[in-house]
Each structure stands twice: as C-alpha cells, then as structure tokens.
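Heads up, one of the protein chains got dropped from this complex, but the rest are sitting where they should.
Letters A, B and C name the chains as they come in the text, with residue numbers starting at 1 for each one.
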Amino acid sequence: MLFPAIVTQLLHAALLLALAPLLVGVVRWLKARLLGRRGAHPFQPWRDLRKLLRKQPVLAEGASPVTAAAPYVALAATLAAALMVPGFARGMALAPMGDLILIGGLLAVSRFALALAGMDAGTAFGGLGAAREMSFASLAEPAFVLAVMVLAMLAGTTSLDGIGAVLQEGAVGLRVSLGLALLALLAVALAENGRLPVDNPATHLELTMVHEAMLLEASGRHLALWEMQGALRLALWLALLAAVFLPFGTAPAEAGPLGWLLGLAAWALKLGLLAVALAVFETAIAKMRVFRVPEFLGAALLLALLGVVLLFLSTGLA
Amino acid sequence: MGFGQLSYDMAHLLGGGVLLFSFVLLYQRRLSGVIAAFAAQGALLALAVAWQGWAQGAPGLYLTALLAAVAQAVLLPLALRRLVRHLAVQRAVEPALGIGASMVAGVALVALALMVVLPATAGAGLQAREDLALALSVVLLGMLMMITRHNAISQLVGLLSLENGLVLAASGVRGMPLVLELSTAALVLMLAAVAGFFVFRLRESLASLDVSALHAHRGEREGEGA
Amino acid sequence: MTAAPVLLLCLLLLLAAAGAFAGRWPAPFGIAIARLVHGGCAAVSAGFALLAILALATGGMAPVLLPFGPPWAPLSLGLDALSAWFLLLLGLAGLAAGLFALEREVAVPPRRLLPWPLFLAGMALTLLAADAFTLLLGFELMSLASWALVASSPADAEARAAARQYLGFALFAAACLVPAVGLMGGLAGDLSFAGLRAAPPQGWAAVAVLALVLAGAGAKAGLVPLHGWLPLAHPVAPGPVSALLSGVMTKVALYVMARLLLDLGGLGQPLWWGVPLMVMGAASAVLGALRAGQERDTKVLLACSTIEHVGLVTLGLGLAATLRAADLGPLAALAAAAALLHALAHGLFKTLLFLVAAEVQHAAGSRRLDSLGALVHAMPAVALCALVGAAAAAALPPLSGFAGEWLLLQALLGAWRVGELGFQVLVAACTALAALAAALGAAAMLRFWGLAFLGRPRGPRTLGAQDAPPLVRAALAGLAGLAVLIGLLPGPLLMLGAGAIGALSGHPGLPEAAPLSVSPSVQGADYAPLPLAVLLGLLGAGLVWLCRRLSPQPARRGPAWDGGFQAPPPHLPFGDPATQPGADGFAQPLRRMLGGRLLAAHEAVHRPPPGDTAPARLESGFHDPLPGRLLAPLVALRERLSVAAERLRDLSLRRLLMLGFGTLVLLLLLLALLPGGGAR
C-alpha cells in the first residue's frame, strides 16, 4: 500500500522535473512551426538551464538576501504543488495533501516570492511587473475558486485525487457546468502562466511584460531556478487540467508497473494534446492591452459563476 | 346640611363677578384702568370668599377674605399705581393681540373650562362645580392676559389675577385647610413684592418696562463668539 | 481558579491608579512607574493567556457573582471556552504589546499611562463577563479607555477629529447594544448568560436584535458600511495601542457579536439569521482589502487590512449561524472553527504588523510608504518578522492566515448543501468575494512589505535606521513564531477550542480535527500544514543542495541592469526616485481595475501647454465614499434639527408663556374630548 504510493510519487517527481522544460520547449517549437518558422529544438530549455547554471550570478547592488532566497522558495512551493497533482497514477504518497485550495495557496507563495524578487532591486520594471502580477492574480483567484466550487460540488471534495477519481468513474456524466468550469480554469491557467493573451512569454518589449519584467535582474543559477519554476508551473497547470477534465487512463497506485506504463502513455498523450492546443491558441490570438485583462478574467469569473448556479439548479431539481 | 338657594345664587353671582372683571382686565388698554379693574376684582374676590366662609360655616375663610381685601383690593393696586406714577411710563399699552381677538379667545377659554370641569365634577356638589369652573376660567384668563401684553406691569397684573382665581378656587372647596389659604394669600403678597422689586430693577437697568426690550439682553445670543 | 480573573482585573486597576500618579513624581520615578505599568500589564496579560489555556483545557469556570454591581443584580464573571479563546488572544497580544511598550512607551505623559491598563481591563472584563450587563460594562470601559488613548496623542486637528469620530461610533455601538440586550432580556430582565440562552429572541424581536447587534458590535469591529472611523482612529494612537485596537479590540467586538447572536440568541433561529453577517462580512473583506492596497500610510493600510480580516471572520460566523439553522452541524462547526482560528491568527499577526509599523516609524521617522524603502538592510530582524506577519496576512501556506482561510473556503464550498437556491447563490457570491479579498489582501501585504523594506531608500532618514532593541525584537519574534505555530498546528488548537466551536455552532467541536491535519469531512480534503512544512523544507533544502553542487560559483555584485537604463547622476544618491514605483504607482493597476466604482478613484494627467518644458504631472487619488455618504446626511439632519430646536429657545418671554399656556390648553382639550374624559 505504502510502497507503491512512494514509488509512484518519486517517479512522478522525476518525470515532472524532466518533462517540465521539455513541455515549454515543445510548445515553443510548435508555435514556431505554426507560424512557419523552424523554431528552436524542443530540448532548448534544458540546454538553457544547463548554461545558466554554469554562469556566475550577478546581484544588483541594492539587492538584499531576498533576491537570492526567493527563487528557492518559489521553486520549492511550485514543486510541492506539482507533486500533489496526479499525473500518470492516482493515490501517490502526497495525494492526500493534494487539495486544490492548497495548490492555489502554494502557487500564491511562489508568486509572492517572485514579486518580492522583482521589487528587491528597486528598479522600475520589477515593481511594475510585481504590481501587475499581483493584480491579475487577484482577479484570477475568484474565478479559480468558483471553478473549484463546481468540482467540489460534483465530487464532494476539493482533493484533486478524489475529483479525478469521481470524474473518471463517469458517475457525473457530461455537464454544462463542467464545461463552464473548464473554460474558467483555462482562462485562469493562461493568466497564471503568463501566456497569451494576458502576457507574452516571448516578448522583449519591457512595457508590455508582466512576468518577465520581474526577472530582469536575475541571472545565473537564480535565473535558472526561475525558468525551472515557470516551466514547472506550466506543467502543473496542464497536469491539473488533464487530471480533472481528461481523467481517463490514469492508473491507481497499486496497479503495478504495467498499469503505470499504461497510465504514463495516457498522461503523455494528454499533456501533448494540451500542449498542442495551447500552441494553436497562442498563435491564433493576439496579446490584449493590460487593462483589458480584468475583462478577460471577469468573463472567466462569470462563466464559473454560471456553472455554479446551473449546478445549484440541477441539484435542486434532482 | 345642603346649601340654600340664596347661598348658591350669591356665591354664583360673586364668582361670576370675579370672572367678569377678568374680561374687563383683558379689555383695558390703559394701565390705570387695568389697575382699577384689578382692584375691583380683588374686592369682589374678598366678598366672594367671605360669603363662602359664611355659607360653609368656616370662620377661617373670613381671615382669608380679609387678607384678600387688604392685599388684592387695596395694597397691591396702590403699590402698582405708585409704581406707574413713579416710573412715569406711558399710560396706554398696545396689546400684542387685538382686544377683539383677546375677547374671543377668552370666551373660548371659558367654554373650555366648563367643558372640562362640569363633566369631571359630576359627583361633587353643584356649588363646588360652578365655583371650580369659574375659578378655572379666571386662571386661564389671567394667563391669557399675560401672553397678550408686552408691558411688565400688565403681565404682573395678569399673574396676580391668576392668583385671584386660585383663591377663589380654594375658598370654593369645602374643608380646605386654613393653612393653605393663608399661605396662599401671603405668598401672593411676597410674589408681588419680589416682582415689584424686579420691575424697579428693570426700569433701572433697561429704562423701559416693555419686556420685549428685555429679550435683547438674554445671555448666549447668536453671534456672540463661535 | 475562580479568584484568578478577579485578581488580574484588580491588578490592572491598581496599575491604572499607579499610572495616574506617574506625573506627580520627578522624572526617574515617573519612568520607573511607566515601566512598572507596562511591565505589569505585560505580566497580567501573560496571566490572562495562562488562564485561558487552563480554561480551554479544563472546560472553563462556572460563573461567579461579584459582591457588587448595579442595584438590581450583582456583576458576574465566568470563563467558558468561547471567552477563553478570545482571552488567549488578548493575553498573547497584550503580552507582546506590553513588552514593546516597555521599550518604546516609557517617557509618555500620565494621561496615556492611566487608560492603558484600563483598556486591557475593559477588554478582559468584556470577555470574562457572565451576564449581559457586565459585558456591556466592559465593552464601554474598553471603548472609553481606548478613546482616551486615541485622544491623548499629539494634538493636531486631524487626530482630534479622528478621536471625536471614534467616540461617536463607540457611543453608537453602545446605543445599539443596550437595547439589543434589553430585548433579549425581555420582561423578565434576567441578563445572565444562562437566562438569555434559555430564551432566544423570536419574531420581530429577533430581527431587531440582529440589526442592533450587527450595527453595534459591527461598528466597533469596523464592518462595512460602519467602518469609516477605523482607518482614521487606529493609526492616530501610539504603536502598541493601535496594535491592540486593531488586533484585539476588533476581535472583542466580534466576540460580543458571536456571543449575542450565535451563542445566546442562536438556538432555533431561521435560515436567514446569518445572512446579514455574511453579506456585511464579504463586503468588508473586499473593500478593506482593496483599500489596504491603495493607502499610502503604513498604519492606515494595516487598519484597512483589519477591516478585510474582520470581514472574513464575520463571514465565517454568519455561515456558521446559517448552517446551524439548516441542521448541518458538522459544517457549521467547520465555519465556526474557521472564524475562531482566523480571529486568533489575525489578532496576533496584526499586532505584529502594527508593532512593526511603530518600530519602523521610530527608526525611519515616517509612516508613509513613500518615505521608506530598503529597510531590510538596516533592520533585518524586524524585516524578517514583518515578512512572516505579512505572509500570514497574505494567507500564504503554511502560515496562520492560510489555515483560517482554508477552513473558511472549505465551509463555503460545502454550504450549498443548505438547499435554498437564493442562499446557494449568495454562498457562491460570498465564495468569490472571499477569494477576491484574500488575493487583494495578498497584493496589499506584498505592497506593504515590498515598498517598506525592499528597493532603494526613498529618503535619507531610512539610512540611519537601526534594528530593534532586544525587548522589541523578542516581542516581534514571539508574535512571528506564533504566526508560524498557529499555521502549523491548527488541528490541536481547534481540538482545544472544541467548546468554543460548540458554543457557536451547536455541534460539539470540529469533527475532523487531528493533531496533524484538519479536514471538512471524512471524505473531504485534508489540510496537513506540518507535513507540508516538512515537505517544503525538504524540497527547499534539496534545491539548495543541488544548486550548490551544480553551480558552485559565488554571486557577484554589479549595478542593477534596470532594463538598460544608465546609472543615476551623482546628485541622486539613491537613483532617480521616479524610476522606482511608489505607493501610488504600485497601487495603480488595482485602482484602475476595481477602484473606480468602489473607491471613487480618479486619475488625471496634467500636460503643460505646447512649448512649455515643464514635465507633465499625473494626479491620482481615491477616497472611500461610503462613510461620507452615510454620515453626511445624518450630520446635516442633526444640524437641521438643532437649528429647529434653537428656534424654540429664541422666543420672547410672552411666547414662552404662550408655550406653557398652549400645553395646558392642549391637555385640557384632550381631557375634554377624549372618550371617557370630561365630555362623556
């Protein structure tokens, strides 16, 4: 009982760490392809990381220990959250802790650390990025929690493992509410990961940046940690979406190596699918003005609210 | 024991006379006329009280009557007259409310007094009822006089005439303790003395007896500091 | 044990008396007396904390009657689990504030030494009361003593206006609570808690009690729309006072609300009983958090954040009341646990943050965010404690703020089981608002800590700042430690507070509280903060180790890259101030997104005419329109009525006589015309 849980957990951790930069690379490559460019190799993020780790970090003159400590905190929190999201298997060692609200909290920790790092040197862009990041997060949070509410009502729990299990059994069936929650969560995921249309992960125009603006002063291993954190966060969100809305094929922890293998295949397929979808979406859409983001996230909030209310109606009728 | 027809008629007549002089007081414009009417009211009051003393067989009331006669009919009017002459105030005083209107108001007040007293005293003797109604009317008319006159002396006379009503009422109730009646009369005197003292003061510090001039000296007026 | 509360209260009174005489003695004695007062208050607070823990562990103490009291009934003191929970907060926060005052509030005039122990005594009396009259007595003592503290601060007109408004709201609170208690006591007039609990209000009386208590205790707690005084008055007071005002006094007000509405009057109430609490709570949470993210003054900012957290606690209380009415006992217990835990957590971390703000003001000479910055270098210990406090206030796991908000969200997510559609929609809205408030609060706390402690100095004074002396550091570190401890051990704490939860929810304790974790229900998710902290620690340590291995080079210092901008000229030693976001700049996104409607925020660019080389200016600002909109008409009405009353005074003697005559005639007419009267 305990043993497979721990094994799957360790496996999951290793897979995540390995896959996260790769996933970023794949999305970038796909986007380039879709735009008709050759694009960098999907392994390019890994190569960047290796190069960054070798470089000597430079700290800004006014920087405090916060700059040095923040990336560790952020990455640890993101990693902890990512470990709790079921991947190829369910019932991993950390699954009992894998509560959606806690995951939201851990992501908030890493965001807090990131924003602090951005403010530490006292530069214009760092502060700007931090202010915008926290503002967007403020608007994303209610949409996220309402989406969680839909799931919690359907599954009776906010534990991701439990939600996945209930949805995988199919007892819930296809629901309009679920679809609305999906849309809301997608919007939140885009905002949280700094993807288009909220933020452009590939931009070099400082005035339009949010996420990257906070990293302008980071270098060397600190930048590597931040890059890893970003990649891990994307992987976490894709895995989360997969675990909730594409629950098929996930193996129970006790299923043994063969079952795990099947689960792994299904997981890879799901992540791939989501990566493709993301790439297609990002090539099809343009970045919006900063102060239109509230409307975007507000729409997500309304969709989630609609989902919740519809669910009230259907439970009331049933 | 019961009252004879005569005693009732007489009491009624005297009481009515007192009330009539209240109307006269209301009607007067000239200060000397006011004081004369007040003196006449006092005299009638003394008679009425004395009659009550006889009718009720209460000798104490004679004392009250004597007091009333001396104070209300003689001393106070004389004092007021001296005051007026001494202060050399203008003799005619414009009332705040027109004479006609005061009369109408006075009649309404008498009606009110009757309406209130007569049903309420259904259990009491006939004479007591009538006396009380008349006395209440005198009291109300005294107050009416006070509020329709600007002049300090007229106001004072109004107050004293109100007290006349009280004495009338007190004498009408059979078995009213003597101490009350005596002290009533004594206090009326004292009140008048204090008030007269004030009238002097008023004249001294304000050079007028018109109490509306007094109003300007009230403490804490608007615009006196923030 | 029964004598202990009385003894502690008497000690406080003695300390107040000692404080009154401090001014009569020459300087060294005066300071010694000040030390005695503050030290004594800290010691008594520690006593309260011990007493509270003892009471929580042993189930409390039955009410005792004191040998004195108002003519109709003696005062009574008691200590049940609910009182003890809040007394624990008072004890801990009072201890820390006392220690802080021992260092920073020694050379104060006696007019501030006298009310300080009275303030503590008032709060303690409110909590220890076992009947409604004693409760109100303590509540008023607390209000008055704290007003004296607020009013005794350096006298500028603004502070006096704040004190006046503070007092106005305090009186308003009393004017609401007294009739509420009267209604609850009913004709029998038995005001003991046991008597009141036996006969909860019903019908229109229940509506009136609810409205009055909400207005009374809500005004004291700073619930929207009665919050106007709070951001004005809390910052005016000296550091430890504002810490207790915000940290503890608002909780005492919440205790009064919980005691009257949930414990004493909560049995057998209808479903809507908690709805007004939820609505006011959610509104307060959002508005408070939004304002906290906009204010420029550290203490005002913290006071606004208090509004937010008070709102969240009230939301939890309202939810508990409604769930109890719907017979969902375990869920109600969850909501009550959330409210209690968050109240405790907020009380402590807000005390910490206010003490930090006071220490920063002492060291850097300003409360304005725009004059601070880079203090992390000068005062690292304070900065670290402040970071813990800010992170707890930002509801980051695994700290204390998150535990309460996690429980609250879990209760909200389960509350749809009540089944009424209207209520469900309300719950959904409250859930979204609570989440919004939490995130806004996080942004506000980030702004607070980041602008005050990080970046470049915004004024020369910050360079001379020194770290806190040991006593202050001990107070701050202790509070920071508690913020961590409560965050890590919500399970044992809630097991200890089972009685308090039971009093609020009618369900004996949180069903799924274990030493290591808490959970909303058997199948619900677990929150296990201690293992989580271990996991985070392990991961962090692992990462550090890994990076040491993979990238051993030490870091180098260099000028900030700053997007490639050139180094500042020498006459600007800290760089161009305009290139660092200030308080307003950092608040801009949220001001634009949400501030327009809620805070009447405005922005205007003033451009010089063509040809003029002057720089363009951006002006922005906001104000909270709600208090003004609420107060202004009332003040105008009062003024109109006073003018009308004055007209009556302005009459001449003749008219005054007429007034009396008119009264008489009116009464006679009534007598003549009434049926059964004169004219039968």
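Note that contacts are C-beta pairs under 8 Å (C-beta built on N, C-alpha and C of every residue); 3 or more make two chains touch, one makes a residue touch a chain.
FYI, contacts and distances are computed from a predicted model.
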Quiz item: So which of "Hydrogenase 4 subunit F", "NADH-quinone oxidoreductase subunit", "Protocatechuate 4,5-dioxygenase" or "Methanol:corrinoid methyltransferase" is the UniProt name of the chain that got left out?
Solution: "Hydrogenase 4 subunit F"
Quiz item: Since one chain is left out of the picture, which of the remaining chains does it touch in the full complex?
Solution: B, C
Self-check item: Absent-chain contact - pick from C:A3, C:V522, C:A604 or C:V643
Solution: C:V643
Quiz item: Pick from B:A48, B:V84, B:V117 or B:V157: which residue touches the chain that isn't shown?
Solution: B:V117
Practice problem: Since one chain isn't shown, list which residues of chain B touch it in the complete complex. | Solution: 116-117, 119-124, 128, 132, 135-136, 139, 142-143, 146, 152, 155, 159, 162-163, 165-166, 169-170, 173-177, 179-180, 183-184, 187, 190-191, 194-195, 198, 201-202, 205-206, 211, 214-215, 217-220, 224-226
Quiz item: Of the residues in chain C, which ones touch the absent chain?
Solution: 23, 68-72, 75, 110-111, 133, 136-137, 140-141, 144, 151-152, 155, 160, 163-164, 167-168, 171-172, 175-176, 178-179, 181-183, 185-187, 189, 191, 205, 208, 638-639, 641-646, 648-649, 651, 653, 656-657, 659-664, 667-668, 670-671, 674-678
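In the analysis below, only the chains that are shown with their structure count from here on.
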Quiz item: Once you find the CA centre of chain A and the CA centre of chain B, what distance in Å lies between them?
Solution: 99
Practice problem: Determine the centre-to-centre distance between chain B and chain C, using the mean Cα coordinates as centres, and give it in whole Å. | Solution: 68
Quiz prompt | chain A-chain C separation of Cα centroids, rounded to whole Å | solution = 35
Quiz item: In their shared complex, at which residues does chain B touch chain C?
Solution: 96, 109, 112-113, 115-120, 140, 143-144, 146-150, 155, 211-212, 214-215, 222
Exercise. Under the touch definition given earlier, write down the residues of chain C that touch chain B in their complex.
Key: 650, 652-655, 657-658, 661, 664-665, 668-669, 671-672, 677-680
Exercise. Going by the contact rule at the top, pick out the chain C residues touching chain A in the complex.
Key: 373-374, 376-377, 391, 394-397, 402, 406, 409-410, 412-414, 416, 419, 421, 424-425, 428-429, 431-436, 438-440, 442-443, 446-447, 449-451, 453-456, 523-528, 531-532, 535-536, 539-540, 543-544, 547, 550-551, 553-563, 565, 575, 579-581, 585-590, 592-594
